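For reference, the structure I am asking about is given below.
The complex appears here minus one protein chain, its other protein chains still in place.
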């Protein structure tokens, strides 16, 4: 008799997710079945549920997860780094599979721009077998082509899931665009998971001073506590752009502004502000503008006059996820990543989603 | 008896320039006196005259010039490249002298950001000796520290002055920021001198297809004629942004848009448009926003979504001027640079300025 | 009755190639059959025949070819750039298929380092169907995953095959490593196909002065004739390293040496010499050391003292082949690429191989 596996399924826009059961899958050719230890809830999931970003339904949600290999197809013998894979291994995986053959994948070499990427928990319906193609479930069926990565022994499941997809997202934009030097000041706009990840990696890449601009105060305190940043500017206190600029300038040598600004706020006006916060010849990374809120007033004169460098980055591909996992042994020595987590049972998925939507926790994860 | 040298002097905002006479200067320590062959008139000169950009007055105008060494201080024996300098040599020089000792010059290594740059024809008054510190004159007194460059034998004065300061300005932004590959499409917004220089250098750096968006039609025809670009989009015909975008897409492979967009239009809205014209993961260089026209609606979602790279660049320093002169022997083989010139006598400076202000010629130069 | 297709097959080391016949193949799923117009002979083919580089035998040789689509599987509807593909289209293809899933392909993002690349004409035996997996044949069977590229209308077969695999090989190393600026001097060591391609692309990427060091005199004359370089240093005249260095210095401004040196000579001693030829802070690209000739005396003091940048590059992947084809419309306007070719009938493959081995032609190609 086949075991049944529980999963949180979105069946219609704005409807609560349902807990459904599906037969435990067998690994497909070149694939694996993973027993999920934790599935993260991401801000994007809130957009999916509310219909802001269209998805096929019904769908097992969850594009962030970690777990243990339950079954393995014989054709799959190593992880993406060439390390042997066995049943029982603790693993994580890049949540998307670019086609690997198109102009974007091969010529532009930007797999994140591939138009036919398959993404677990985002564009894989649960209508047909193997059904379990999202992380919010007892098991997930990983297909051939998924970049599976063994988790280093000293790293816990909690530490892998703590930054969720924000970790590789920040890393992608930062590694491929920014030059951060010892002694630099980095300002991060936004204190959600992407902002926290960006702050942590700014430190990791050598910044001397990381300043986090965000809210609410409790999240900023947590950020300081785990050493994600050195200083904060509380947007609840510094409510207008000019006040924040003034405050940041005072914090930087000779009031020059930040060497690097990383926008993770998601609000269009934050980009206009980032051009002010950056020092002359500084760098700006626009990570937060995932959804289209239309045009906002921006003064392009600053781009020429200050000789700025502005970069956009979107999502991540396999390489960034590998780098993310490689960085965790060192990150965990410096930061208590586990302190970011709030754990919910899988069955409490709707409560967990509401908590995220209300900004009442830093990182919610489900434990199936 | 000392010879008298004629010069075009701005004495008050919006007043016609006066032709005044000053005693022929002797070279200062480490300096040289140059007999001017041509002085260019730049769009910036129109701004200076109208008071948009404040300058000390009275002032001998002209920040672009070429000429022949009339006198040389014994302490000055070579040009910046180490080539010997002698009276009678044909030379050109970088028009600005950064201090070379400040944070911007030495730590940021962006001499164009130096706050105490001395600029011939822009911030050097003619009140005191040696008076002749601008190019619109029979002679100019170059001080120690000026990067003087011998003009290669095969290059004429006309060819050096044809692109004026637009040549090193475009080169600065392009060399330090852009990656142009063989096969690339480069779109240039704006058909003034900076736009023409950008188009010419895009070709020189390996672009396969250079598309110039500008007006009027006569200037676009001239651009095609001298091979500055391969294709044009006439803004007199394609008057709105959507139409230009559609046209450009049709010109590019699979309608992807331009690999590189260089904004040389000077209008803030051009920057909003540049984000549309660029292909996913493309590059945008904002060269044209020299004056502050305030904020304009720009959609920052495109920066993240398309993963764009946007760079600003301002002016130039010695290295760019040297590269500019080094490139001329090759440029002149491919383009009839002299065709860009309209020559006026020094005495006709006001007529020449009016012609430039009215956009009735491509490049006006004065012959003292 | 199935048509029979002729192919040049290597059956044993150092044995002449045999002309064998195989049944005309049908396209495999996602694949295509191409009627070969020309197949190039490359220096590597000489090594394969002599056993220097081991290959599976019997094998249809030929890793460079161009042709016309004879048959197309319905699953294959566009080329790698997204352009529609139809029977009768003139095409070329990247000769190797990296696995696309390993650490090298996905994490290092260096598909040329993939250990399980399949290469037409190099590691595909003709033992089994479809047999025709090399270019020296009437037809070649291209499998799913091959990066097929439509040839632009204005470009002839002769122009595509003229640089053979040397074109994308040079482009790979140059685009990913070198910074060539207008005004730069580039020295190329070696006047074989890779050297000629490197010289042509150095010019294309903006170099003002390209100096080719090589032999014999006839090949250098051809290089000058088609504008591949501006100057030559004949190694038959300048036989020792010191003399070549002295000569090159005299050709460069202030005797500084070359801004960029591209080693395409294949002789280990050329790398020692490249460190001398480069100016202080110059760049060296080592393209020619494909085979292991062991250690040679090199003075590493120059690397520190001159602050050199030295890059190695090997082969090419899809992106470089696409860039290569994209660059041809512009290249053909500047250089008579067809002048490089010597055409042999497929049946004369052994004579053609001998001619290449003896260095008696610049680029030998077979016409099936």
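Order of writing sets the chain letters: A, B and C. Residues in each chain are counted from 1.
Convention: a residue touches a chain if its C-beta (ideal position, glycine included) is under 8 Å from a C-beta of that chain, and two chains touch if they have at least 3 such contacts.
What you see is a predicted model, and the numbers here were worked out from it, not measured in a lab.
Asker: Which listed residue (A:24, A:65, A:205 or A:317) would be found touching the missing chain in the intact complex?
Answerer: A:205
Asker: With the full complex in mind, choose from C:110, C:231, C:336 or C:354 the residue touching the hidden chain.
Answerer: The single option touching the absent chain is C:110.
Asker: Determine and list the chain C residues touching the chain excluded from the picture.
Answerer: Answer for chain C: residues 103-104, 108, 110, 112-113, 177, 254, 268, 271-272, 280-281, 286-314 touch the chain left out.
Asker: Touching the absent chain: which residues on chain A qualify?
Answerer: 81-83, 171, 175, 181-184, 201, 204-206, 208, 253-254, 322-323, 325-327, 329-331
Asker: Which parts of chain B are in contact with the chain that was left out?
Answerer: 80-82, 100-103, 106-107, 109, 145, 147, 317-319, 322-323
The working rule: only the chains that are shown with their structure count from here on.
Asker: So what's the Cα centroid distance for chain A and chain B, whole Å?
Answerer: Averaging C-alpha atoms per chain gives centres 44 Å apart.
Asker: How many Å are there between the centre of chain B and the centre of chain C, using C-alpha atoms for each centre?
Answerer: Result: the chain centres lie 40 Å from each other.
Asker: Which parts of chain C, given as residue numbers and ranges, touch two or more other chains?
Answerer: In chain C, the residues touching two or more other chains are 81-82, 322-323.
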